[in-house]
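A protein chain is absent from this complex, but the other protein chains hold their places.
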Amino acid sequence: MTLDDLKPLFEKAHFIRAFEHEIAALSEAGDVPGLVHLCLGAELFEVALCANLEGPGDQVTGSHRSHGLALAMGADPVAVAAEILGRTGGLSEGLGGTQHLLAPEVGFLTSNGIVGGQVPLAAGAALSAKTLKTGGIGVAVMGDGATNQGAVFETMNLAVALKLPLLFVIENNGLGQSTSAHYASGGISPMARARGFGLAASHVEGGDITGCLKTVDRLVSWVRETGSPALVEASVPRLSGHYHGDEQLYRSAADSQPDPLEQFEDTLLRAGATATECHTIKTGAHAAAKAAVTAANQQADTSDEAVARWATRLGGAA
Amino acid sequence: MTLDDLKPLFEKAHFIRAFEHEIAALSEAGDVPGLVHLCLGAELFEVALCANLEGPGDQVTGSHRSHGLALAMGADPVAVAAEILGRTGGLSEGLGGTQHLLAPEVGFLTSNGIVGGQVPLAAGAALSAKTLKTGGIGVAVMGDGATNQGAVFETMNLAVALKLPLLFVIENNGLGQSTSAHYASGGISPMARARGFGLAASHVEGGDITGCLKTVDRLVSWVRETGSPALVEASVPRLSGHYHGDEQLYRSAADSQPDPLEQFEDTLLRAGATATECHTIKTGAHAAAKAAVTAANQQADTSDEAVARWATRLGGAA
Amino acid sequence: MTRMSIRDALNRAHQDLMAADDTIVVIGEDIAGGAGVKGGAELGGVFGVTRGLGAKFGEGRVIDTPISEASFIGMATGAAMTGLKPIVELMFSDFIGVAFDQILNQAAKARFLANGRFDLPLVIRTTMGAGDSSAAMHSQSLYGVLAQIPGLMVACPSTPADAAGLLKAAVGSPDPVVLFEHKGLYGHEGDVADDLPAVPLGKGRLVTEGESATVVALGAMRHAAEAAVTSLEARGISIDLIDPRTIVPLDLTLIANSVKKTGHLVVVDEGTDFGGFADAVISAVARDHFGALKAAPVAVTPPHTPIPYGRAGEHAWLPHADTITAAILALLDMQETA
Partner (left out) sequence: MTRMSIRDALNRAHQDLMAADDTIVVIGEDIAGGAGVKGGAELGGVFGVTRGLGAKFGEGRVIDTPISEASFIGMATGAAMTGLKPIVELMFSDFIGVAFDQILNQAAKARFLANGRFDLPLVIRTTMGAGDSSAAMHSQSLYGVLAQIPGLMVACPSTPADAAGLLKAAVGSPDPVVLFEHKGLYGHEGDVADDLPAVPLGKGRLVTEGESATVVALGAMRHAAEAAVTSLEARGISIDLIDPRTIVPLDLTLIANSVKKTGHLVVVDEGTDFGGFADAVISAVARDHFGALKAAPVAVTPPHTPIPYGRAGEHAWLPHADTITAAILALLDMQETA
């Protein structure tokens, strides 16, 4: 990876960071209808993951915390922001919202309100890729908490049994809401458990851009070439609350973790970038994010027409 | 284990075998309302398992294939047979039937029509034993096919995370209906996968009475003493169809397996029993089983009164 | 026209569909059968509906699964979002429990959440019905639960032509469709047009025409009701018997027009006595066509209990032709003496 390869990733990661901050600000201003789960801390890993994927051949499904993934796969930022804001120009005219971002056009198949619910869906994308011989793969992204859901375990087995080109991705931030991953999984890591299912599995540190890129590349290539499933577990910090506004009284102030974006910047500096260059990239990314979110916030609310249209389509009572 | 310890187990195993044959015969005669899943091949293991358990402190839950387990735990054979036959004297007046045998009085909490459905329930028995400090344990018995169900995986994790005195028991007969266990679990054994969850796990051969007794004893003691979960996988043959009457065209005639009861008899003979003794035990067991099933078959059908009683109790529409 | 069973009609419809469209895959437990088992013949599903498909279309398109309903129904849903047309066999509708999130939240809501940016040509075939002592967890007719969920289409064929035709319509539908096949009807025979034409979702059928009352029934209950209607004919009572065939969307026009003529409504429902199909139909008619009703509408349903196993108990639980006959007679008497 050259410096020139890394810079756009740095820019994208900062774009996502800034985007989330803009959403947070609008949330405090009362402009966001629902509770938002921000991806602060996972941006580096997510851009590294998606740098190795290409929609719509590859299709990613994500959790409730998927703003960053949708953006990293290339969804239009204004449409993503508008969806989060519940506006007419949203990906789905604001019908879905923050937990239901769908951009299959660019390979982000769907995010999900049900912990783990997105995982079998990614197996479906993998089955389509295999059956239709598109060369694509399915990617199921989830948190550590999701790895205790039955449907997730089943899908690990199913992918092994049916030999599906499916990459499982665990963003392990050590917490599921207020519960520690260690407690919830009896001290067993997602990677270790996945190996018990016969999955090829690796671990990466979410602050290590070159490590993330290398490992994701290796696993994605393996899934693509062998048509078999694999798993990558990324340790990422959860730099903010479970949702924006979560006071996190259950968490002691002492457990603060390094910020992957600062680690990324250090990597760039070590590789020869200047502080000014980094600053310029960040400023540009922040401005772009602000522009996108602001544009979305000028749009009108979802309409009752959109609801009426679906009511007519779906039948039901007379 | 002395010969005197083994003889009652041999008798019980043959009682179960004969009981199942009597049920099969009545099924052919048209006297059994539903499809029955016989446990032919698992009798030895089941009596070895239950010899280490004592109800109602210990509570076992089983699958659709639980006639033998209910009997091995000490449920009244006439009441078990009557339940299978759908008669008034059944464990539940014939309301439940062959897949729904409940004898919590003797430690057989319930069997189940849903593959894997019984497994979380056994975790509940373990939680009660732990909370109420009864010294008992929960035991979840299931087939190899059930080990691919989400609720089963979840319960493995839950038992580890909450430290529940719960023994998982896999009767691996190599088949789930017509599908091979090897195919369905991607070549990974239940024991190997359980270890991925952090469970203590062992394997036993279902024709080896001393091995079964020793291993079950060790694991049951461990669960009882440490309060932590464990798993035992028993290889047992499926000596008949998935259900009685299943033609098994999907299975080649060549894959016939040794009969654990013959292996058990060999063990007895090697330990000094005479062929006559063995014969006498078997004849007695067969006669007792026949008497029990015949007595059940003389009872009247479930009544509409029983149904009406529940309709009144449960409310619903006016 | 050929006479065949519902089982065979469904099998033929699968063959037709799969031969015509490469993107159709069939997914379920034991549907080819014998996966990983050496030797032996194809099982073709525990009810034999998918027999021969494995040999003909190969294991890439006839996919035997582990006993993992949540993940394979979810997989089918994801596949339907991305270019395949999966037909899933869920062995018994009683098993929806283990896969319910993928049905309730994923399959049912996906098109709405995408605001229609993709079709979801997912078909779930499943079985239902009491009457063979399969007991509380292998006999439920859970269409009423699924019909409550916006986004799902629900159909319950009662004849070979309808079974094949609704399967064809379902595969062609942009919305996910759940087909409930009654276990007791797989051997039921009827005439089927040679090209097995699609039966549009949302179109009911007038099975018999009459004057005295409107009887609405589907699945096995349609046949029980037909027997009741025949027995009433002898007494000079004629009935509009309507088999709506699909529950969502429901052909309320057909039902309402009939009630306007007869003034009397009986709904027979094996599903549930509370908040199910019968209540939905009765409520809709009472709300929208109150003036057409000459007497109180009637529901013929099982009591509010799980399904009993023993023969006499199960018989007492199920509605039968004579229960239906009695209900119709009581309704008509009631009117005469009112």
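We call the chains A, B and C, going by the order they appear; numbering starts again at 1 in every chain.
Here is the rule we use: contacts are C-beta pairs under 8 Å (C-beta built on N, C-alpha and C of every residue); 3 or more make two chains touch, one makes a residue touch a chain.
Since this is a predicted model, take the numbers as computed values, not measurements.
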For the chain not depicted, the shown chains it touches: A, B, C
Given A:Asp5, A:Glu28 or A:Asp255, the one touching the chain that is not displayed: A:Asp255
Selected residue (touches chain absent from view) among B:Ala13, B:Cys278 or B:Ala306: B:Ala306
Selected from B:Met1, B:Leu102 or B:Ala288 as touching the chain missing from the view: B:Leu102
Which of B:Gln59, B:Thr147 or B:Gln248 contacts the chain that the document leaves out: B:Gln59
Residue ranges of subunit B at the interface with the undisplayed chain: 59, 61, 91-93, 95-96, 100, 102, 104-105, 109-110, 112-114, 117, 119-125, 127-129, 131-132, 138, 150-151, 154-155, 157-158, 161-162, 306, 310, 314-318
Footprint left on subunit A by the chain that the document does not show: 33-35, 85-87, 90, 93-100, 112-117, 145-146, 148-151, 175-185, 248-255, 300-304, 306-308, 310-311, 314-317
Residues from subunit C at the interface with the omitted partner, ascending: 70, 94-98, 100-105, 108-109, 112-113, 136-137, 144-145, 147-151, 248, 271-272, 274-280, 282-284, 286-291, 293, 295-299, 304-306
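Throughout what follows, only the chains that are shown with their structure count from here on.
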Pairwise touch network: line, ring, star, complete, or other: complete
Chain centre separation in whole Å, for subunit C relative to subunit B (CA means): 35
Averaged-CA centre spacing for the pair subunit B and subunit A, given as whole angstrom: 45
Residues of subunit B whose C-beta touches two or more other chains: 148-151, 183-185
Where subunit C touches two or more other chains at once, by residue number: 65-66, 68, 70-71
